[in-house]
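Please find one structure pasted underneath; my questions will follow.
For this view, one protein chain was removed and the others were kept in their places.
== subunit A ==
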Amino acid sequence: MSLKAIALGLLATSALVGGAVAQDEKITIGVSIPAATHGFMGGLNWHAAEAEKRLEAANPNIDLVIVTADGPEDQASDLEDLVSVQQIDALVVLPFESEPLTEPVRAVKDTGAFITVVDRGLTDPTIQDVYVSGNNTEMGVNSAEYMKTRLKEGDNIVILRGIPTVLDTERFDAFMGAIEGTGINVLDDEFANWNRDDGFEVMQDFLSRFPDIDGVWAQDDDITLGVVEAIKQAGRESEMFVVGGAGMKEIIKGVMDGDALVPVDVLYPPAQIATAMDVTVAHFTSNGPVTGSYILGSPLITQENAEAYYFPDSPF
């Protein structure tokens, strides 16, 4: 194909797009999220794509553009592209990190776009029109409340943490606060990096170190899968139970089937991105006000209610 042909093609395409905009009040919404580098983000990416299909089918004048980033710098560039190339009317953003992305999101806001922030808040909350988030504190507290129903004074638990971040610290502090004064001993806590392999190895070491463990708080379903294998390898399934978190389909399935080793899960929904996209679209389509904060619950998932949280088609 000659350069001329490409140039002509480009011209034709842009003419078509231009025409469409003129005919119909086309609304473009940019969605900027981290790339699917681990299970939870994989689920989040999947839910974003599902929501895009559903919302675009229901609202022909709305165009959702999902972009994924590998890091904060990458995401900042994505935001610039969304403004300059896509000329977005609204932005749904799950910031990689709060600090570095506050100014780039403010720059988008200054172009007049409607801003929805998801999960990790910006350092300046006045930028956002809508804030949608899971609840790390409630997640920690609900996990601890369940532990309290199963354990008594003098029982021992071990904790596998995620990656040293604010989010992990919030969960951990809330959990520790909630079990304070119950007499449940926390033998030790180690970082398992929200990763199955690390969960497996850290749990192996906990198992060789502590002869008496009654409960494990893994606070994440990927870690939980590794922990479960380590416990099975040691043949100590009957001694303890594991509480994970997030809502991975394999774990939810196990809870539905009455798995004794992983009897419950605590929700931290990757589908929150869909909620954020719904609310943002509603800003353009609904006559009701939508601005404000939406803090989603972190309910305990048990055998009775597990079915409502089971998405067999999701990769997570």
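The criterion applied here is as follows: a residue touches a chain if its C-beta (ideal position, glycine included) is under 8 Å from a C-beta of that chain, and two chains touch if they have at least 3 such contacts; residues count from 1.
By definition in this document, contacts and distances are computed from a predicted model.
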Protein name as given in UniProt for the chain not displayed, "Conserved protein", "Peptidase", "ABC transporter permease" or "ATP synthase subunit b": "ABC transporter permease"
Selected from A:74, A:170 or A:229 as touching the chain missing from the view: A:229
Selected from A:56, A:201 or A:259 as touching the chain missing from the view: A:201
Absent-chain interface as seen on subunit A, which is shown: 35-39, 41-43, 45-46, 161, 164, 188-191, 195-197, 200-202, 204-206, 208-209, 222, 225-226, 229, 233-234, 250, 314-316
